[in-house]
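The structure under discussion is supplied below as structure tokens; questions concerning it will follow.
Every protein chain of the complex appears in place save one, which is left out.
Labels A and B are assigned to the chains in the order they are written; within every chain, residues are numbered from 1.
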Amino acid sequence: MTTSFTIAELAALTGAEAVEGACAGPVTGVAALAEATSADLSFLGNAKYADGVAVSRAGAILVPVAFAGKPAAGQAFLRVANPSYALALFCGVLEARLWPRPPAGIHATAVVAASAKVDPAAHVGPLCVIGEGAIVAAGAVLEARCHVGARASLGADCWLKPGVVVGDYCVLGARCRIQSGAVIGSDGFGYEPVNGEIRRIPQIGNVVLEDDVEVGANSTLDRARFSQTVVGRGTKIDNLVQIAHNVRIGRQCLITAQVGIAGSTTLGDHCVLGGQSGVAGHLTLGDRVKLGAQTGLFEDVPADGFMNGTPAVPFGLERRLVVLSRRLPDLFKKVDSLTASLDSARR
Amino acid sequence: MTTSFTIAELAALTGAEAVEGACAGPVTGVAALAEATSADLSFLGNAKYADGVAVSRAGAILVPVAFAGKPAAGQAFLRVANPSYALALFCGVLEARLWPRPPAGIHATAVVAASAKVDPAAHVGPLCVIGEGAIVAAGAVLEARCHVGARASLGADCWLKPGVVVGDYCVLGARCRIQSGAVIGSDGFGYEPVNGEIRRIPQIGNVVLEDDVEVGANSTLDRARFSQTVVGRGTKIDNLVQIAHNVRIGRQCLITAQVGIAGSTTLGDHCVLGGQSGVAGHLTLGDRVKLGAQTGLFEDVPADGFMNGTPAVPFGLERRLVVLSRRLPDLFKKVDSLTASLDSARR
Partner (left out) sequence: MTTSFTIAELAALTGAEAVEGACAGPVTGVAALAEATSADLSFLGNAKYADGVAVSRAGAILVPVAFAGKPAAGQAFLRVANPSYALALFCGVLEARLWPRPPAGIHATAVVAASAKVDPAAHVGPLCVIGEGAIVAAGAVLEARCHVGARASLGADCWLKPGVVVGDYCVLGARCRIQSGAVIGSDGFGYEPVNGEIRRIPQIGNVVLEDDVEVGANSTLDRARFSQTVVGRGTKIDNLVQIAHNVRIGRQCLITAQVGIAGSTTLGDHCVLGGQSGVAGHLTLGDRVKLGAQTGLFEDVPADGFMNGTPAVPFGLERRLVVLSRRLPDLFKKVDSLTASLDSARR
């Protein structure tokens, strides 16, 4: 697979507002400033790396429109509004070449139930299993060894990486992208003590992913006890995340790796949960709520709240408590010294 | 699949002590109070939602025997000892219709070793693999793409969801229920430094799940260094839980999502571990020990202990420390003011 681009092609692909200088040859790859060669496109994504531009050997560099520096000899600057986004546009072109959409059709080794409806424009890879009454819409891609359960449904242009499990009755909207090993629709964890034994509560609901939801590798989303576990349109879920039964996540949220959300909790839109944070069950989080990494949240949070720590408190308070807690050794000494002073004053 | 029930059928299925009022038509589903329609059964599972009963449009509502309210017109109350459990009984009926036991037999695409013994009354789904000398008892259900390793053994009526891995030599008792992606019998994480290199310690034991154990999606249970990693009868393990080598968990425990238990730790019976909590290695926890969510436990806990925080302390102390730590800003001010007072008193 050859990928070779002239500076003019790069400028067009990245929406450059201006080109400055010229690179010696074609660009064939992408690399960070420090690692790039004359055949690479690089970028200044964060002002703190600005010093790296002057010493970079990249053939072409995406820089902010107002960036003060000048390209070296044999180097081109592409001035863009947002270098990181511009790079993503170029990477998208590379990605489409690295992962061309596989051809429509069902691999001979896939096991597709007679009553399943697989659109002729979908791709079903080797050793996939599609259950009775399942629906796979046009443009969907199931890479190898995926499972789509009975009466489950995949919207148009969904892309499942190898080894995804979509459980029975679950529904994915259009353009959902699911990484390997993710499980959509495992049983919720519901039990009742009955006569000293733990009895399972049947979990008869499903999971609904709205359009453009993405789910990371080996994440698990439990089906509802009844009705639905819902992930709103455009929300992105990272790897190894646990979403319990009857959770409802709003739109355009970012749920970072190893987060856990307990049963029946509701999140608004545009929430951002930091890595390894946990949210207790039956809570309500408003729109745009943020949780720091490793936060343990045990209470409702209104819109725009930013919570941190375990148990979580508002971010500003948590920062203050952390600073003060590190001054505890001084505080203990101070109190001892006060006690001594008072004792000596009394004598 | 049609599911339609008269109020008399519902009363019988849920063990209602009394029926009050009458619903207009048959009940065909289950929904929460706020979402239910006249065709739904709903329930009052928690007294704090009692106000929701009066405004619910549910055709039938499971309420506690002594509940004070009255049904609306066209609505029936089913008075039961435990509405949540009664609902579970009804959901169990629905579940059996949604997930009928698949027919006995081995799918043509399964790969079963010649020396494996699969009971004719077991179901082995498409693309399963069963190793040499493995045993699958009567009534076991292996949904698609499950793996049962060499000389592993599944007890009667085990149910493996799609994509479960049971490693070589591992043993599951009767009625174990394993969610997709769970791995029973991965190698333990054991290494020794030898001449500056890390050398693997062979892990030659297995994992034993006693009867009625359930394991959540993508959870991992490591085989013992030697002898056995054991999960006691009736214990339920949620999603993404890590059980290290040589751990021994007692009976009827609840291990919530994303918990990690390090090597050689022993738990008694009826323990409850909150979500994302972690237990260090080589510890002993007595019967009925409870850990709060995100707890980090580094010491033994006697029976009935309830620990919280990281590093964990008894729950009552932890609650007190949390309250006091939030008053640190006041304490620092108070000490500063005391110092100032004493200084001025001295002058």
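Here is the rule we use: a contact is a pair of C-beta atoms (placed from the backbone, for glycine too) under 8 Å apart; a residue touches a chain by one contact, two chains touch by 3 or more.
Predicted model only: the values in this text are computed from it and were never measured.
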item: Which of B:H147, B:R251 or B:K290 contacts the chain that the document leaves out; value: B:H147
item: Selected from B:A262, B:L283 or B:V301 as touching the chain missing from the view; value: B:A262
item: Touching residue (missing chain; options B:K70, B:R101 or B:R320); value: B:R320
item: Chain not shown, touching residues in chain A; value: 29-32, 35, 82, 84-85, 88, 91-92, 94-95, 98-99, 107, 109, 125-127, 144-145, 161-163, 177, 179-181, 214, 216-218, 234-236, 238-240, 252, 254, 256-258, 275-276, 293-294, 309-310, 322, 325-326, 328-329, 331-332, 335, 338-339, 342, 345-346
item: Touch list for chain B against the chain that is not drawn; value: 109, 111, 127, 129, 145, 147, 149, 163, 165, 167-169, 181, 183, 186-187, 189-192, 194, 196-204, 218-220, 222, 225-227, 240, 242, 244, 258, 260, 262, 276, 278, 280, 296, 298, 310-311, 313, 317, 320-321, 324-325, 327, 331, 334-335, 338, 341-342, 345
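Just so we're on the same page, only the chains that are shown with their structure count from here on.
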item: Interchain centroid distance [CA atoms averaged], chain A/chain B, Å; value: 26
